[in-house]
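Left out: one protein chain. Kept in place: all the others.
Let's look at chain A:
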Amino acid sequence: MKKKMINAHGIRKQFHGQNVLSGIDVEVEQGDVLAIIGPSGSGKSTLLRCLNRLEEVDGGWIQIEGDMFVQENDIGEVIYAPKEKSKEIQGRMGMVFQQFNLFPHMTVMGNLLEAPIHVKKQPKEEILPLAEDLLARVGLSDKKDAYPSQLSGGQQQRVAIARALAMQPDIMLFDEPTSALDPELTGEVLHTMRELAEEHMTMVVVTHEMNFAREVANKVLFMADGNVVEAGTPEEIFDHPQRQRTQDFLRNML
């Protein structure tokens, strides 16, 4: 049996009394690529942000690689792992944002080295080869001294992926990584992600790219209105959707 990387159950989240997530289950095994699809406002980004505690859940529990990240006690209070443990668990997850969120005052290499050196306290000579290797893998070796503002959106997003990988995470989370890009630039980012998947990185990807979800993911979660409408393999979701809501959504997307 493969290792369970993410095991989440009954995740609930409210914003201003409004249910954004009403009891979501997520299971991700090692090497899985889980695509979360669904219309805007379905809660898919919120779900992703709950998995790494950028948002705190209002209910349910989450285990990361078997370690309890958050749980609910008998009287329904949400309890997160102690501060240090919680931070350590967060550190196992790399995050790629829709808006890249690179540090604009640092060069590409500076962005990659920042956290390994100052958070993990790795010596520079130890992390440098890995960082250079990562830049080569995303095809940006020649840009290591450039500032983010000198790069295209697609290049920035690839740097952001490399930056997250430089922390050597066990799981990579992508929050609509191509939604802020011009259509002709999405390909290069998806290509990088596809390569990552081929190297068996465990990935959770919130996306509007149906082709990517169909071809790269091995699990698909379709969400609408804060609920999981349907979950399954890409074939099940894209070729034989069972629910009317899924069929309608896919008809509009394809």
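The rule is simple: contacts are C-beta pairs under 8 Å (C-beta built on N, C-alpha and C of every residue); 3 or more make two chains touch, one makes a residue touch a chain; residues count from 1.
One rule holds in what follows: contacts and distances are computed from a predicted model.
Trainee: Unshown chain, UniProt name, "ChsH2 C-terminal OB-fold domain-containing protein", "ATP synthase subunit a", "Pyrroloquinoline quinone biosynthesis protein D" or "Amino acid ABC transporter permease"?
Mentor: When "ChsH2 C-terminal OB-fold domain-containing protein", "ATP synthase subunit a", "Pyrroloquinoline quinone biosynthesis protein D" or "Amino acid ABC transporter permease" are compared with UniProt, the left-out chain turns out to be "Amino acid ABC transporter permease".
Trainee: Which of these, A:E27, A:E72, A:E114 or A:E215, touches the one chain of the complex that we don't see?
Mentor: A:E114
Trainee: Looking beyond the chains shown, say which of A:K3, A:H105 or A:H200 touches the absent one.
Mentor: The single option touching the absent chain is A:H105.
Trainee: Mind listing the chain A residues that contact the chain we can't see here?
Mentor: On the side of chain A, residues 52, 54, 87, 90-91, 93-95, 97, 99, 101-106, 114-115, 118-120, 147-149, 163-164, 167 touch the unshown chain.
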